[in-house]
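Every protein chain of the complex appears in place save one, which is left out.
Note that the chains are named A and B in the order they appear, and that numbering of residues resets to 1 at the start of each chain.
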Amino acid sequence: MAARSFSERTVEQRLQRLEDIASIRYLKHTYAILMDAGLCHENEAWPDAPFLALFAPDAVWESNVHGRHEGVAALRDLFTGWAARLTFAKHHTIAPSIDVAPSGVEATGHWYTWETITSGGAPIWLAATYNDDFVKRDDGWRIQHIRSNIQFRAPYHEGWAAEAPLPQMGE
Amino acid sequence: MSLEDRVRTLEETEAVRRVLAAVGATCDAPYDAAAFAALFAEDGVMDLMEMGVYTGRAAIQEFIEGMRTKVSFTMHYWDGYAIDVNGGDATATWYGFETPNLNGTAHFGGLTHDATLKKVDDRWWITSLGQNLHFMSPYDKGWVKQRVTDQTA
Partner (left out) sequence: MAQTLEQRVLLLEEINAIDRLKQEYARTLDRYDTGEAFAALFTPDGVLDIGPMGRYEGRDAIAGFFNGVRDTLSFFLHYTMAHAVDVDLEANTARGTWYMWEPATRNDEAYLVAITYDDEFRKVGGRWLFTLSRSTYHFMCPYDKGWVEQRLPPD
């Protein structure tokens, strides 16, 4: 489909963009649901399918705290490592701002996330923003790149005043 | 409504959501007062109840710049939108919570918000923005022990 200026788009092209936004929003919440089920140890197969199937094969996950991890094998190691320390997590991943490229097969999205996690038996608050890339394949949208900028990761009984904000990627 | 009108309504609902997301983002990290005020119509109104009513971009920007000096860090979590679009007019309500450091002390804020917007020259502008501050509590106390800390003190 040739890229056209916004005003020249057909109704169908405009509809396709709205559907893509809805699909990506759905995909990101599915990521949160499956991630949390895995970190809560509700799914023995995690992080394997269906969770890792949300990602493109060469997908990247990186944060200002965890470094950069590329490819499904590296992601599997990263997430398995988390499950070794965490027994509970809830990623409240909200406020999506999603842009679909004129090509219709790439998109970016920004979210805020507010997380309640139990790590090493202790309750932790975690606040971050996501700047993610997505790719549309024959079988639908997949996560290409997650960039998580963590603002703070603070023990529940201490709060975040001392730590926030952590140094961000891209600063 | 024609199919195109229905698609346009869906687009505008998303566009309004994006403008409101931008408002919240300008208040993070903390408070880009000029960018915040620029999202308002020239005669836009910000009603913060006990914290005052501010009319026009200059007054809005000045108030937000004042907030900056008291807040060393904050994040604004805005979602739970209910948006109605009717041609070039829109109304919205939503939920917000915040994690500001006020004078070095972490606080939890719980708010609900409302806004009216108008589309002019192919852009949505905020004509009014209001909030109901349910609590703004020191982190170690919570909202029962101390519901509000005066943010302008």
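Going forward, contacts are C-beta pairs under 8 Å (C-beta built on N, C-alpha and C of every residue); 3 or more make two chains touch, one makes a residue touch a chain.
Note that the coordinates shown come from a computational prediction; the quantities given were computed from them, not determined experimentally.
K.L.:
Could you run through the displayed chains and say which ones the absent chain touches?
P.N.:
Across all of the complex, the chain we cannot see touches A, B.
K.L.:
Among the options A:65, A:78 or A:94, which residue touches the chain absent from this view?
P.N.:
With A:65, A:78 or A:94 as choices, the missing chain is touched by A:94.
K.L.:
With the full complex in mind, choose from A:15, A:135 or A:166 the residue touching the hidden chain.
P.N.:
A:15
K.L.:
Take the complete complex as the reference. Which residues in chain B touch the chain that isn't displayed?
P.N.:
3, 6-7, 10, 13, 77, 79-82, 93, 95, 97, 108, 110, 112, 134-135, 142-145
K.L.:
Provide the residue numbers of chain A that touch the chain removed from this figure.
P.N.:
11-12, 15, 18-19, 22, 26, 28-30, 32-33, 88, 90, 92-95, 114, 116, 118, 121-123, 156-157
Basically, only the chains that are shown with their structure count from here on.
K.L.:
Go ahead and note the Å separation of the Cα centroids belonging to chain A and chain B.
P.N.:
Chain centroid spacing, chain A to chain B, equals 25 Å.
K.L.:
Which residues of chain B touch chain A in the complex?
P.N.:
3-4, 7, 10-11, 14, 18, 21, 24, 29, 73, 75, 77-79, 97, 99, 101, 104-106, 139-140
K.L.:
For the complex, which residues does chain A have touching chain B?
P.N.:
Chain A residues touching chain B: 11, 14-15, 18, 21, 92, 94-95, 97, 112, 114, 127, 151, 159-161, 164-165.
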